[in-house]
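Reading through the structure tokens given below for one structure.
With one protein chain withheld, the remaining protein chains of the complex are depicted in position.
We call the chains A and B, going by the order they appear; numbering starts again at 1 in every chain.
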Amino acid sequence: MYPEPIENFYAPTALSEALDLLAKHSNEARLIAGGQSLVPQMRAREVKPRTLIDLNRITDFTAIEINGDRLRIGALVRHRAVASDASLHANCAAFAEAARAIGDRQIRNRGTLVGNIVNADHTADMLGPAIAFDARLGIVGGASGMRSAAVESFVTGPRACGLAADEIVSFIDIPLSRHRTGSCYLKHGRVAQDRATLGVAARIIIDANGGCIDARVVVTGVLPKPVRLGELEAALLGKTAGRMDLINPSDLTASHVATQSDELASSAYRTQLLRVMTPDAIAYAFRRAG
Amino acid sequence: MNTQEQTWVGRSIRRKEDHRLLIGDGRYVADMTLPRMLIAAFVRSPHANARIIHIDASRALTMAGITEVKTGKDLEHLGPVLSDLSIPRLPGETKRPVFWPLPVNEVTYVGDLVAVVIGRDKYVVEDAVHAVAVEYDVREAVLDPEIALLPDSPRVYSDWDDNVVYHQHFSGGDIEQAFASADLVVSQRFRSARSGASPMEPRASIAEYSAAEGLTVWLTTQRSHIKRHLLAEYFKIPDSKIRVIAPKDVGGGFGVKAPLYREDIVLCHLSMCLKRPVKWVENRQENLVNIGQERDQIHDIELALRKDGKILGIRDRMVADCGSAQVPIYVSFSMPWLGAMYLTNGYDIPNIDIDLYCVVTHKPGLTPSRSFGSFTCRFAIDRIVDIAARRLKIDPVEIRRKNAIKKYPHTLATGVHCDSGDFPGALDKACHAIDYERFRKEQQAARGEGRYLGIGFSLGIEFSGLSSQILVPMERQPGFGVATVRFDANGNVQVAHGDQPQGQGHDTTIAQVVADELGLTPDDIYVISGDTQSAPFAAGTLASRMGGYTLSAAVLAARGLRPKLAAIAAHHLGISAGEDEFVFRDGEVMLAADPTQRVAVARIAETAMLAPTELPPGMDGGLENTAHFEADTTGMHSTNVHVVTVEVFPNTGDCQILRYIAVDDCGRPVNPTMVRGQIHGGVALGIGNACQEEFVYDEAGNPLVTTLTDYLMVSARDLPHIEVINHDNPSPHTPLGTKGKGEGPTGMVPGALGNAIEDALSPFGVTIAELPMTKERIWTLIDEASR
Partner (left out) sequence: MKREIGITINGERIEAFVEHRLLLVDFIREVAGATGTHVGCGFEGRCGACTVLVDGAACKSCLMFAVQAEGTDITTIEGLARGDTLHPLQQAFTDRHGLQCGYCTPGFLITLYDYLKDPECDASAEGIREAIGGVLCRCTGYVHIIEAAQQAIEVLAQMDGAERAKWFPK
């Protein structure tokens, strides 16, 4: 299956050039980075851009760097780099786990972390870790010229996000805590390599005594967008890894997440996965923090 | 008769096919381009049941390079596709769906053909396909085969008095007596969703026509001669004016590339009209919604047993959803029919009563897939035996020992003949390999820790080709194997045969057997198949026929040349000696009694081919022989036992296969590594179909599975290591004792796995009766049982 004709194709080498092109073609243009979701959508003729702007030649986008209390990942950093980066492993293992859970070796060689988030599929593996870490996107272009947006509010629905037609996401910032932090991403698919029937990302920050001072637990694979388990997060405050028995996460999850039935799973099965995976994700995160 | 110390047969030599494929030099139909070639693509129906009101191609025809848009009306004059030649002639009641190469008035499933677009560039041709506007009158679709059987159901074919395309009642022995004398009757309903083989290479064809040469068609097919014959009949031109070529490289078949398809007919017609080559390459979406779907059966089984576990009889009401059945040759009911014939399989069940209903619905017609018609039957029979064993508190191995076929020859109650085998020995090997008793102890210990391990066995027979006694009534096609062995003037040997491969490695195995017969090496031999202009007539590649039939024909064809080779050698040596006094070794024909008396095969060939004046007086020139092999039995089979252990995680329904062991009978393996490759692949397909692959339809008949991201074809990450243990029982009916291998391993899987999963979950009391056994299905069963 082949896409519709593409009238214009540009491969700018500088961000400013990309922004100019976008301003000129914004209503009919799509940006392409990894393209591992966009090209199939174009080939299925679900998406029919008249203009394609390829970001792959913009070199400013390719770094993973620690910047004070943030870890910054450029918009062209591929999943493969995320999966194998040492500083990511040390500081935010959930991202590395999510990167390894995406597609396959070839897809990971090409697809990008930022692209996975901007594509905003409700099953996207990177959304859970990004929201669990309260990551923020650096966005350029548009009226403001430059702005920052929390992933949590940026994603508005399945395949929908708050990126304006004349904006480009240039990086994602992951805040790093001074305290010990543990995180985990668990994914369940129908088979080894699949979209997420359900994904659970957890990030736990503990103090010197091992007590939880901040917790985030995010569920993906549910509609219309990822859900934070707020009451569970609140209940985890002050708890230690050793005193997990004080809370019963499974009581806290099912009633707060409306799981849907779709081609991947029934609502009942998703709810069951939620009950099973949430405590596991939290336990792993605690273990890694400690 | 080969006297070499080491024969080529039995050695795992590297395949002759490999080199070209490893350097990217294979040649598949999609790789070919011909001068002036046009590209075809099909407009397909978005509705399961609709009348075509109007087709407007005007916009499509304005696009660059688009030359034609043809509809069913344009091709109606060609007539309906099915004829006496292309419909099975089985005992029982058969109806004939009337359909054309392109539907004239109505479409019968989502994905059905509507029109064909022809142009120069495949991208633009696809644009044009999207630009064809079709107006439909959409009607309610008939989708559930059991509802379709109800008297007041709407009809798929309005001129039929019901929706049954084929009905047959099989009976054998005395079923009433069997059930009357039973201590226990167990009954269970089994069913499977649609799944199948889906080879990695989709279909492709190129048709070219010239007034002088006639029609030449390159096809991704398993059976070029049969297709040529059917095309000739359809177009009312002589066979000699059609040449069908299956190229050396076809990317997997597994039965899916056995039928003649309507698209093939359309392509041929277009090339004849346009006098230009026309090419069509199926895309994966077309592939998944049209072909490769099988397994769709419901079985209501009752099994009568004595309390010692001896099975007395079986009843089955079998309903097969055949879809619209618009598939020439098989008409979608050949598979369930053969499945029913083999229902009791490796179990000795003398009394049977099987009522088979093959039903049409508004889905794509069933197409053959490895384990032809038997996959769901095998699941049902291996499962019902375990269910009975549990009720009788008999060990699943013991009940199999008691009921497996033991005496040969044996005839199934449906009439299928079994020549040889050894189930008790295979069961012993399986139990030993898995360390059965130790596993049972581990299983007990694991239960104590809240872990759920299980073990499952299956046993069954694999046909080694189908004899003419079965193939003639089934498809009016011969079961014989055929090969021509022909020397070149330099002493090399060409073997032409009738079973073109789709990856099985026939070039290699044929070369091995012929090398032994003639004292040559496989490098001296090259193999030709697939082209009707150079390969001898045969039914093509199906039913694991190579090992039993075609290899045997090659052996006999080569063997038949030995007297002439010996006579020429004797003449050259100036001695008088018969064939039995010579040995054929190292490229020479030599006297056994005095190996210094020898003549190179190359010299003999050179004499026969180029210098007939130097032949013994009265001998004709040339060095070539053709043999047809038909076994002196109506059915050759191998006997196999598989055992699998699993751990099931009740919280999620995840099932991990711990070990998978296939105890396998290949008669006499020609190339043991290649035999293992066949078993690995067969088992992998079986695991995929049994656990995760499923074609799903919604209530309107829309396919919900149209991509490989939803048709969950089994990947390396989903599979365990597959262990193979040889338990070879040479066939008494083939010259080398060889048996076929390929079709069988797949059908062994669902029963073994289903038994293992149910065994693991026995504390929950669940019954595994539906395929595929997905994680969610397993969890749902546990959840329901726990309430």
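Please note the rule applied: a residue touches a chain if its C-beta (ideal position, glycine included) is under 8 Å from a C-beta of that chain, and two chains touch if they have at least 3 such contacts.
Small disclaimer: the values here were computed from a predicted structure and weren't measured.
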Q: Tell me which residue among B:A148, B:L685 or B:I778 touches the hidden chain in the full complex.
A: B:L685
(Q) With the missing chain put back, one of A:S26, A:N56, A:S177 or A:T240 would touch it. Which one? (A) A:N56
Q. Who touches the missing chain here, B:T7, B:S153, B:Q188 or B:Q285?
A. B:Q285
Q | Residue of B:T521, B:S715 or B:T767 in touch with the missing chain, whole complex considered | A | B:S715
Q: Could I get the residues of chain A that touch the absent chain, sorted low to high?
A: 1-9, 11, 32, 35-36, 39-40, 43-44, 52, 54, 56, 80, 103-107, 109-110, 192-193
Q | Footprint left on chain B by the chain that the document does not show | A | 12, 14-15, 17-19, 21-28, 30-31, 33, 123, 197-202, 249-252, 254, 283-287, 502-505, 673-674, 676-677, 679-685, 707-709, 713, 715-717, 719, 721-722
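FYI, only the chains that are shown with their structure count from here on.
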Q: Quick one: report the Å distance separating chain A from chain B, using the average Cα coordinate of each chain.
A: 44
Q | Touching residues (chain side chain A, partner chain B) in the complex | A | 1-2, 4-5, 45, 188, 190-195, 263, 265-266, 268-269, 272-273, 276
Q. For chain B, which residues count as touching chain A in their complex?
A. 122-123, 126-127, 130, 283, 285, 651-653, 692, 696, 704, 709-710, 712, 714-715, 717-718, 774-776, 779-780, 783
